[in-house]
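Just one protein chain is left out here, and the rest sit where they should.
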Amino acid sequence: MRYSRLTWEHFSNASSAGVLTGTDVARAAAGSAADGTWVQFDIRAKRRGFAAALIIEARFQAFGCPHTIAVADWLAGRAAGRSAELRLPEPVGALQQLFGMPVEKLGRLFVLEDAWVGAVQALLKKQENA
Amino acid sequence: MRYSRLTWEHFSNASSAGVLTGTDVARAAAGSAADGTWVQFDIRAKRRGFAAALIIEARFQAFGCPHTIAVADWLAGRAAGRSAELRLPEPVGALQQLFGMPVEKLGRLFVLEDAWVGAVQALLKKQENA
Amino acid sequence: MTMPVYLDSAATTPTDPRVAAVMTRILRSADEYGNPASSTHEYGDRASELVDAARERVAASVGATTADVVWTSGATEANNLAIFGVTAYYANQGRHIITARTEHKAVIDPCWELERRGWRVTWLIPGPDGIVAADQVEAALEDDTILVSLMQVNNEIGVIQDTRAIAAVCAQHDGARLHVDAAQSIGKVPVDFGASGADLMSLSAHKAYGPKGVGALLVSQRRGVRLEARQFGGGQERGLRSGTLAPHQLAGMATAFTLASQELPKEAQRIGALRRRLWDGLAALGGVLRNGTEQGTVPQLLNVSFEDVEGEALLASVSELIAVSSGSACTSSSNEPSYVLRALGRSDRLAESSLRFGLGRFTHEADIDQAITAVGNAVKRLRKISGQCATAA
Partner (left out) sequence: MTMPVYLDSAATTPTDPRVAAVMTRILRSADEYGNPASSTHEYGDRASELVDAARERVAASVGATTADVVWTSGATEANNLAIFGVTAYYANQGRHIITARTEHKAVIDPCWELERRGWRVTWLIPGPDGIVAADQVEAALEDDTILVSLMQVNNEIGVIQDTRAIAAVCAQHDGARLHVDAAQSIGKVPVDFGASGADLMSLSAHKAYGPKGVGALLVSQRRGVRLEARQFGGGQERGLRSGTLAPHQLAGMATAFTLASQELPKEAQRIGALRRRLWDGLAALGGVLRNGTEQGTVPQLLNVSFEDVEGEALLASVSELIAVSSGSACTSSSNEPSYVLRALGRSDRLAESSLRFGLGRFTHEADIDQAITAVGNAVKRLRKISGQCATAA
């Protein structure tokens, strides 16, 4: 298996791996290690008036193949400064292309999407309740 | 196909190949080129009182494999000084062994035998008639 | 780029320089390049002498007679010839064969093909130690069993089968011939075809520092084993396997097998020590499971499952430092978890998170230490990335 440069960089550095703590952190996970792919995102954001929340930082944990870890790292690393939306910043198909993932691995991107959207959802809920 | 030293020597020198001429020469041939083996012997002998004829010289011609030529040459070359008998000086089986001939080639020795015995027969007849 | 340390000797081995030297000499020879089937001249004779000499040396190194040896293009062909050849020949005596789920694909796939053609195949499942007990074979034998095909050394976990005990069981059964895939045996366990009681045995050169693309099927003449040919033509190998023979390949195999049997005792010791070092280093990480026992396996192989680590990520993490395999080389291009480890009772997850370390003639202590470091770092890092939750999830 050969990996694209982008995949390899994010897999081998994985600088956004980890967890966030604090009451303002939203967390969601999807998948399971038993099924081969598990991803968790932690997101911290600040409220921007009535507009959508603005992400300050994000971290991930993942049990998964190099592509899974790379995409999770990429998502978490680029999150800061973006508004929290209930979708991935790039559609699944675009991510697959960007990272040169084999089609058989598409399912893993859906796990990533579930975890990401789940975390944003949790964040928005948290802010609503706040 | 590898040949024994004896076979090779007689095949490559074949110093007794040729024909004899004169009224005292007996000749017989057996086999046919079309069948792959043809041998002819010429024998000259002198009468020894009432005893068997004594061979003075012999020559052969042959169309045949190296074994055939070698055995023919050996027979003709060793004939001088022997009494003309209605059989080969060595039985066919012994010749096969002596020359290291493959069994499949046994038939060729019978052709040689026919030619040899035929020539001796012709010789004896000639001497009877003389 | 510096190459990673090679630890995949069960997939293939480098050609030993002494083997390469013999082959090179023949490839460059001015008088040994003839076709061994050319009986009309000296070039053919010399080529044929090379073939004979190789036959003698290979036979001698595995306790066979020269008449037992049928050259092939490798163990895959040998296995196919054994399985299809024997079943075709004895088809009227029965249509049942016995093999195991942990065999190499080159045995499994021919058996599948026979199933497709209407044969009955009993697929034995070894115990958790990987051993197929002779009792299991005995219980599986039926009146119309004509072939039992079991390997001697497994290519994934290195477990050594007691093929003699299995041969003894087969010997009690009139008509069940034993085929042993010994592709992984040479240089790792002593091989004595004559004494083994096996009827047929598959060999491959490239697992024993010989060239790729050549092997042999041993067919016991003493035991009167017959089989139908599958490749027809010039009538080489007494009609059992036509095709021009390649003296450089056969001489390479012969040299490799001779060296392997000479060096076996010393190498078993040396490599055994390296494997202990490797296992100790890996075991220290915690959460590692050994697939195969210390005693019952060849020292050249160590197969380990890593808990809480995803397999592909593990392999990718170590790949710049060590060259290992996560399954049989022949199947590792697919991403399925190893069927051998699954047959031994490992979960899909653990099977996928396993590495096969193949040690060999050119493996040294420094290589082992590099492996321990590489795997240790990768496992720790990946466990950190996955956090606690992975286990819980």
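Order of writing sets the labels: A, B and C. Residues in every chain begin at 1.
Note that a contact is a pair of C-beta atoms (placed from the backbone, for glycine too) under 8 Å apart; a residue touches a chain by one contact, two chains touch by 3 or more.
Everything numeric here is computed off the predicted structure, so don't read it as measured data.
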| item | value |
| --- | --- |
| Hidden-chain contact residue, picked from the options C:S39, C:Q221 or C:N377 | C:S39 |
| Identified contact with the non-displayed chain, of C:T65, C:T293 or C:S319 | C:S319 |
| Interface residues of chain B (partner: the chain not displayed) | 1, 3, 11-12, 14, 17, 19, 29, 31-34, 36-38, 40, 61-66, 68-69, 104 |
| Interface with the undisplayed chain - residues on chain C | 1, 3-4, 6, 8, 11-15, 17, 19-20, 23-24, 27-28, 30-31, 33-35, 37-44, 73-74, 76-77, 79-80, 104-106, 109-110, 112-113, 204, 206, 211-214, 230-236, 242-249, 315, 319, 322-326, 328-334 |
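Here, only the chains that are shown with their structure count from here on.
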| item | value |
| --- | --- |
| Length of the line joining the C-alpha centres of chain A and chain C, rounded to whole Å | 44 |
| Cα-centroid distance, chain B relative to chain C, in whole angstrom | 62 |
